[in-house]
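For this view, one protein chain was removed and the others were kept in their places.
Labels run A, B and C following the written order; every chain starts at residue 1.
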Amino acid sequence: MGKISENLNYPKISVVVKNMKSIAIIGSGIAGIEAASRLSKFGHKVYLIEKNSEIGGYVAQWDRLFPSQTEAKTVLNDLIKKLNNRAEVLTNVTVQHCEKKDRQFELVLTDNKHLVVDAILVTTGFDIFRAERKEEYGYGIYENVITSSDLEKMFAENNVVCKNGESPKRLAFVHCVGSRDEKVGNRHCSKVCCATAVKQACEIKELYPSCEVFNLYMDLRMFDRHFEDMYHEAQSKYHVNFIRGRLSEAGENKEHQVIIKTEDTLAGKPLKLTVDLLVLMTGMEPCYLQKTINSKLGLRSDTDGFLSTKNSFTENNLSNADGIFVAGTCTGPKTIPETLADSRAAAGLLNSYLMS
Amino acid sequence: MKKEGKEQIWKDYQKEIPDNDFFYVRSCIRQNLFPASEVIFLKILREELGRNVFETPHHTTCGGIGYHSDIVPMETMMTIIARQFSLMTEAGFENYACSCITSFGLYSEVLETWHHFPKVLEKVRKDLKEATGREFKLPKTLSHASDVIYKVRHEIAEKAKYKLINKHTGKPLKVVEHIGCHYSKMFPNKGVGGAEYPYVLTGMVEAWGGEIIDYPERRHCCGFGFRQYLVQANRGYSLANTHKKFESMEPFEPDMIITNCPGCPFFLDRWQYVIAETEGKTYGGKNQGIPVFTYEEVAGMVLGYDPWDLGLQVHQIAVEPLLDKVGIPYNSETKYLGLDGKNLGKPELPKNICSC
Amino acid sequence: MINFGYQRNESATLDLDTTHSELYKKLLDKEPSAATCISCGTCAATCSAGQFTDFNLRKIMLLCKRGDMQSFKPIINRCMVCGKCQLACPKGVNTRNIVLILNKYLHAGKISK
Partner (left out) sequence: MQERLVNSFDPFVIPYTFGLIFLLTYLFIALIRVIQALPNDDKFKLLKHIFSLKIFKSMKEIFLECLLHVKIWKKNWTLGYMHTALAFGWFMLIILGHFEVQLFAPHRLNLPWYPIFFRYFMMETETTMQGSFFFFMMDLTLLLVLSGLVLAIIKRFRRKLFGMKRTTKLRWNDQIAVIALWSIFPLRFLAESFYSEISGGSFLTAGMGSIFHWFYNFTENEIYIRPIWWAYSIALAVFFIMLPWSRFTHILTEPLFIIMRNAGIREEHRNSGYGKVEIYSCSRCGICLDPCQLVSVASLRDSAAINYTRHLRLWKSEKAHQAASICLMCNRCTKACPVGVDTAALKLNTKHEVVTFHTDQQYDYLTSKTAESGAEPAIAKTLEPTDVIYFAGCMTHLTPATKLAMTKILETSGERFSFIDEDGSICCGRPVLLAGARKSANELMKKNAELFKQTNAKILVTSCPICYKFFKENYDLDMRVLHHSQYIQELLKEGKIKVDPNGAKIVFHDPCELGRNSGVYDAPREVLKSVGELQSTAYDGAESLCCGHSIATESLPYRKRHMIANDAVEKLTTDHPDVLATACPACKKAFSETNKIAVKDLAEIVAENLKC
């Protein structure tokens, strides 16, 4: 079975590539890994450049993935297995300098290594919004305010507890933290937080069935396949409370519980709620190194900070610079399947570019 | 509105209406509000069309007003209805026909309940037996009296002296049909044409030469609603509903309204007077209302009965303008004479609206 | 006119065919950011006055958009204009100005062009 799918996925043409071309992929999150495995299968030499010590990006930090509750580890391991060590992985480095010579690029990395490549694929991904920036929500100020990624780590470590070590009796998720927020400069919707919040709400209920869970949302964006089912399950099976209202401010009581103030916009009344644990659904922002990388490679970002593409419909894997391709969340928030599809598309496009 | 679309729907809602041998029960309130209607029904069926209709003075109310006003409990109501059925059984009939829409709704509800909960039926049989010693069979067919007239509408049309046509313009009269809510809104398949676009009155009007007009609030309740009218404090609400209907039909300039419910013609008729007297607004032109008729009255009119024998003089809104339009002769002298030829006395006429 | 002891109930429908949101158009003209409200309710949640009264800016803005001025006219001046809502609004709506404009219009009857 495995063999057949391999053959289907990678056409025979890959074997007969004669003059091997080389590609540098910047960023080794899932988009980078997937593109690397495709491109190396096509017979190209791939350099996978990673600023951290490990590959896998943010997905390596997650526990389970919505909507199927598949373990993130499994997905990542599958991707790495498919890569099969065919790419040259360069960790703990970033691009220091880039020069275009004819149709080739000469890259100097921070460890002074020189690479000459025929094309570059940018898969720099995103960064998580720093919740401290919404001071009124009290992250870093109140001990029982955590972010969704903190909670994901807690799930992975199987240690979802309040600061005092007790299990939460009441817990609230705040959607849209750092997303759709003019005040922090992020006007965009981060796309995945709604689904993540519903997923995590279910997981909390699975873990602590008696825990009361509240989701404070502005709009619930269950846009993709099976998302609505997950939402339905959160309501029908787990009795998660959904409140349409956005947190205005959080306070802390003597017991270090978090007091939240919101408006129940459907009831039309201000609402007060004390919870043991407050989870902020921090959104996606452009990678903090994006500006630096842009200046080195001559790329442009849109006003939202994410990379511009040549055409958002038909050429969304092409950057403004010739020979530099883009894929994944560096061009805007995406779910994992969307990211993988995007990087496969980019790999295909890159291959035809290299062969022309 | 597309006629073809409605016809498509009407096809799906064709109920069985027997042709002959009816057990007829009267309405509690119609004899006061529109005293000639039920008499005309019997006269048309028996004398004009030679049908066999049985009537017994032993039948009582169905309990509907008490039931819908939360006074009569369901079990009591069901036992009353069981007694009505026993009268039918005793008389040897199996086609039950009732004059009242509320009763029709109630009979439908009770038969449906017994169908799904045979134990309830058993209990009712037992209760009736214990209380009165009577036994009963379920009717084979349940018809509303308007169903019966609908069934014979073409026969009436053949014998008709007049058509629902404006003799001055030669164009069909524009007729608003209003169906009692309990006719088919609860059980769409129990009414001719279903709940959305009932055909029962439309069929009659079309057969007799008129033209039905569709207006946006066609489905809306007349405003009776039992509690809304019975409690004086709620009457403003009842009035508001009627007002809404008239505001909606006004631009279509209807010539008349035809109804099949005890309450509807009463409220559509009397509230026009109240609106005129409290707000100065009339809907049939300056100081003119829109005359409202029961289907029996309309049938009597086309058959050429004397309007005063049809009881049209007890209407609130003056019927003479409509009679003039159709060309039905009437004698103003005999308008207020009783059946025995004695003068009934002339009512005080309101200022703002032309009344009978 | 006759008094029957009851009156027709006023319609509770937000009838967009007969109401015209003139005020909202004026508001947009003077404060364009009003259009970007997403009814998230942050303003109402943080509101000092809203803790004690029915003053609810989200609702008021919505009703204003729907052309229903009468229902918020009595409470629009309950606002203390402290500006906390403006600081909290994620969309950068000039909430304070909206209150002032609506106040000026509804309570002073004039609004400069």
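What we mean here is this: contacts are C-beta pairs under 8 Å (C-beta built on N, C-alpha and C of every residue); 3 or more make two chains touch, one makes a residue touch a chain.
Because the structure is a prediction, the values reported are computed rather than measured.
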- What are the shown chains that the left-out chain touches? A, C
- Message: Touching residues of chain C against the unshown chain: what are they?
- Response: 30-33, 46, 48-49, 51-54, 74-78, 80-84, 87-88, 92-94, 96-97, 100, 103-104, 106-108, 110, 112-113
- Query: For chain A, which residues touch the unseen chain?
  - Reply: 133, 135-136, 138, 141-142, 182-185, 248-252
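Simple rule for what comes next: only the chains that are shown with their structure count from here on.
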- Skim through the chains and flag the pair connected by the most C-beta pairs in contact. A-C
- Message: From the mean C-alpha coordinate of chain B to that of chain C, what's the distance rounded to whole Å?
- Response: 47
- Note on the structure: Whole-Å distance, C-alpha centre of chain A to that of chain B, is 67
- Query: Distance-wise, how many Å sit between the C-alpha centres of chain A and chain C, to the nearest whole number?
  - Reply: 40
- Note on the structure: Interface with chain A, chain C side, in the complex: residues 38-47, 50-51, 56, 58-59, 88-92
- Query: Which residues of chain C touch chain B in their complex?
  - Reply: 1-11
- Message: So in the complex, the part of chain B that touches chain C is made up of which residues?
- Response: 232-233, 235-237, 239-240, 243-244, 274-275, 277-280
